[in-house]
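A single protein chain has been omitted from the complex, and every remaining protein chain is retained in its original position.
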Amino acid sequence: MHRDPDRLLPHDSARRSIARGLYEATAELPIISPHGHVEARALVENRAFTDPTALLITGDHYLTRLLHARGVSLEQLLLADDADKAARRRAWAALCENWHALAGTVVRYWLEEQLSGLFGVEQAPTAQHFDSLSEMLAEPEFRPQALLRRFGVAVLATTDDPADSLEHHRQLQHDGLRVIPTLRADAYMDVLRADWSARLERLAVAADEPTDSYAGLLSALRRRRSDFRAAGGTSTDTGVLEAWSEPLDAAEAERIHAAALRGDATESERDAYRANLLYRFAELSADDSMVMQLHPGVHRNTHAPTLARFGPDTGHDLPARTSFIEPLAPILRDFGTHPNLHLVLFTVDESAFSRELAPLAGFYPSVRVGAPWWFLDSPDAMMRARQAITDQIGFARTSGFVDDTRALCSIPTRHDTARRVDAAFLADQVAAGRIALDEAEQIAVELVTSIPRDAFGLG
Amino acid sequence: MHRDPDRLLPHDSARRSIARGLYEATAELPIISPHGHVEARALVENRAFTDPTALLITGDHYLTRLLHARGVSLEQLLLADDADKAARRRAWAALCENWHALAGTVVRYWLEEQLSGLFGVEQAPTAQHFDSLSEMLAEPEFRPQALLRRFGVAVLATTDDPADSLEHHRQLQHDGLRVIPTLRADAYMDVLRADWSARLERLAVAADEPTDSYAGLLSALRRRRSDFRAAGGTSTDTGVLEAWSEPLDAAEAERIHAAALRGDATESERDAYRANLLYRFAELSADDSMVMQLHPGVHRNTHAPTLARFGPDTGHDLPARTSFIEPLAPILRDFGTHPNLHLVLFTVDESAFSRELAPLAGFYPSVRVGAPWWFLDSPDAMMRARQAITDQIGFARTSGFVDDTRALCSIPTRHDTARRVDAAFLADQVAAGRIALDEAEQIAVELVTSIPRDAFGLG
Partner (left out) sequence: MHRDPDRLLPHDSARRSIARGLYEATAELPIISPHGHVEARALVENRAFTDPTALLITGDHYLTRLLHARGVSLEQLLLADDADKAARRRAWAALCENWHALAGTVVRYWLEEQLSGLFGVEQAPTAQHFDSLSEMLAEPEFRPQALLRRFGVAVLATTDDPADSLEHHRQLQHDGLRVIPTLRADAYMDVLRADWSARLERLAVAADEPTDSYAGLLSALRRRRSDFRAAGGTSTDTGVLEAWSEPLDAAEAERIHAAALRGDATESERDAYRANLLYRFAELSADDSMVMQLHPGVHRNTHAPTLARFGPDTGHDLPARTSFIEPLAPILRDFGTHPNLHLVLFTVDESAFSRELAPLAGFYPSVRVGAPWWFLDSPDAMMRARQAITDQIGFARTSGFVDDTRALCSIPTRHDTARRVDAAFLADQVAAGRIALDEAEQIAVELVTSIPRDAFGLG
């Protein structure tokens, strides 16, 4: 292994020295993490990671899916919290055996960064590291809260069900960690989900509002949005396969809601109800100013046997061809120039950057282009996204980096990767005479300070 | 601000010196502008620009849309010719306030080029420049005709309704400016447009042919194509959302034409009529040899409230996913190898370059790949287009650069940008041992001389 201090920066000496300066201006700045999947509960519990498998493998489906593609069974990798040590050791060994096959991937890049930066491991990991790393992880400075402080995380947003009690967020804030909730109501959009009505009931309790009507659901969501804001939340998130948005009149929405509660809703009613709710989420955001994140374009749980055995989020979600301009037309027509709407649009289909997202963000004051996401949050893909976007709209209409991770220790690594790529991109612009050096320095800093703060209403 | 003489050229010294030589071979060559939106009437009137707002802001929807996205209302920007000086000064101030936010965009790059090249302004513009630039603009050398001559524009094509009198073009040519018309008949393709029959009547007068039948419309268009050629025109242009082309038999086309005049046409009849006309335009071109430009893939006027208040071409046209191979199949089947058909195909969907346009132009002698257009006429996007196309078809099957602009002073800037990017691309080829230096020099010159002249029939 090797840790070039100039890793990811341009190669030729002229650009490299520019890029290094830009990177150094941001390298030590606090981390703003406005979108991710670390759990507030786990942070409150603050339990030590038992071993490197727990820290780096079991919770990281970016990694487990790649090992699965190498022929390692998920059974070996997706270990329960109480899995025995031998199993955890085998999982670690499986990673070590496939280390070379991961060369070139961003997943290995992140792992190298973590192994080197946190543990001083500078060679390819071996089975022996299981024990030495386990020992280090037992130390207090490797507990989750200590790590978060060490990483300089100024704000960390989690992703939460509207029925969440938010008690863990309040506890963490009381302890001086700005961990804030993000309301994600996807599950309420699909009236054909097996757990739809059970979730409605849970939400009714959390919101203290009946949800057996459409109007009630909207009231409950409005109430919970307010609760989330009171707990420091500034944004919502929504994931859909396609971003169709189309308002229904209230009577029709009530009719479908009632049919769904009876178990009588059709697929087309489901689609209409969902498109209506997406529209209503924008309407609610225009009303209460919560930032509306939208992540369309993912086929969820595509491998039925894996879903049946291992559940969701186990590596077989896959990208879809994604459109924004047509599906979002009703929202943009009615709220696109509303001063309180703040839409951050993410894509895993790269072709949308220059064809849809930058063109939208170049007209609508409500639209920001979200950072390259999931399959695209790697050095080359991030660089391509900047190249696809910047000519059209610059930097100020983008969101700043979003780590989107469940893997706590990958947070600083991922942000560092983004800062290096942005430094490299800006250095290209400076070297090509397109941006002056001092303005590039200003932009490099803005990209990790004011731009994400503005995009996500973080003050 | 900063004007690196090597701006946009590669960074490392080996490629830079190659690129500089290639650029220098073309930098001073006359400008051939075969597609744009400057108005012939305005050139004849030759009125001075009152101030920098009139010169740089009000007519340039590339810029006004970006300022709108920054929260500046279009009311402040889309000023009527008789708007008062205070309003014009405020528009200029809005640009200055948002100058930094435009960093990295091609719009700001073009503005810097113009401010520096025309006015010697080398810093970020300020409110004070409104007066100093207004003074300069009062000088005779800043009148439109003088600018056109100063820019070395050898030929400038405008975009004109088939009913245009062409008197302004004749006047300009009489005065020694080769300004030629381009016939654009989009409005006649959509029989459901509110103004369709009124336009037919106007065309009937211009062509001295009745247009109350489909046959009459074709005759009138044929006549006007002939008139346009007599006025120096060499090409037509067509913009459609999707490029479906399918001939109707004459009786069916007459039936729809009649139904449309009665106000009885359906949407599917409109689509069939439009696809037929697109096919007929190709047939007419194969007959009279006028170059057929085609610009599919734009959703027009997507924001209804802005359209209602400010009209079309106000920044909310947006790209669509674009196909060519299937929609154009009937045209290509019947005329694709016709020696007189000359099709120039443009896209704002980058994925079409390597998937559709280069493959088509690599077989059909009638097809040329049009320059990257609109959202894509920026340095990075132009470079990506060359990279996507050249391996497959080289340079000779492309169109040469097209500025496509309404903003008179951006013409030389945009051509200079393209020349720099092409020099950079060719320098990469030379450095990689793929093209010899002398042949690269020849190609650099051809790209701004024989290639656009051939592509657009400019002799």
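Letters are used for the chains, namely A and B, taken in the order the chains are written, and counting of residues starts over at 1 for each.
Just so it is clear, a residue touches a chain if its C-beta (ideal position, glycine included) is under 8 Å from a C-beta of that chain, and two chains touch if they have at least 3 such contacts.
Owing to the predicted nature of the structure, the values given are computational and were not obtained by experimental measurement.
Engineer: So one chain is hidden, and I want to know which residue out of B:Ala14, B:Ala250 or B:Ala304 touches that hidden chain in the complete assembly.
Structural biologist: Final answer for the missing-chain contact: B:Ala14.
Engineer: Give the residue, chosen from B:Ala124, B:Leu192, B:Ile325 or B:Val445, that touches the chain omitted from the document.
Structural biologist: Touching the chain that is not displayed is residue B:Ile325.
Engineer: Among A:Arg47, A:Arg70, A:Lys85 or A:Arg150, which residue is in touch with the absent chain?
Structural biologist: That would be A:Arg70, which touches the missing chain.
Engineer: Please pick, from B:Gly336, B:Pro372 or B:Pro452, the residue that touches the omitted chain in the full complex.
Structural biologist: The single option touching the absent chain is B:Gly336.
Engineer: Among the options B:Leu8, B:Leu74, B:Leu360 or B:Cys409, which residue touches the chain absent from this view?
Structural biologist: Residue touching the absent chain, from the options given: B:Leu360.
Engineer: I need the residue numbers on chain A that touch the omitted chain, in ascending order.
Structural biologist: Chain A touches the chain not shown through residues 1-4, 6-9, 11-12, 65-66, 68-71, 100-106, 108-109, 299, 302-306, 315-316, 318-321, 348-351, 375-376, 378-381, 384.
Engineer: Which parts of chain B are in contact with the chain that was left out?
Structural biologist: 10, 12, 14-15, 323, 325-326, 329, 332-333, 336-337, 339, 351, 354-356, 358-365, 367, 387-388, 390-397, 428-429, 431-436, 439, 442-443
Operating definition for what follows: only the chains that are shown with their structure count from here on.
Engineer: For chain A and chain B, let me know how many angstrom lie between their CA-based centres, rounded off.
Structural biologist: That gives a centre separation of 40 Å.
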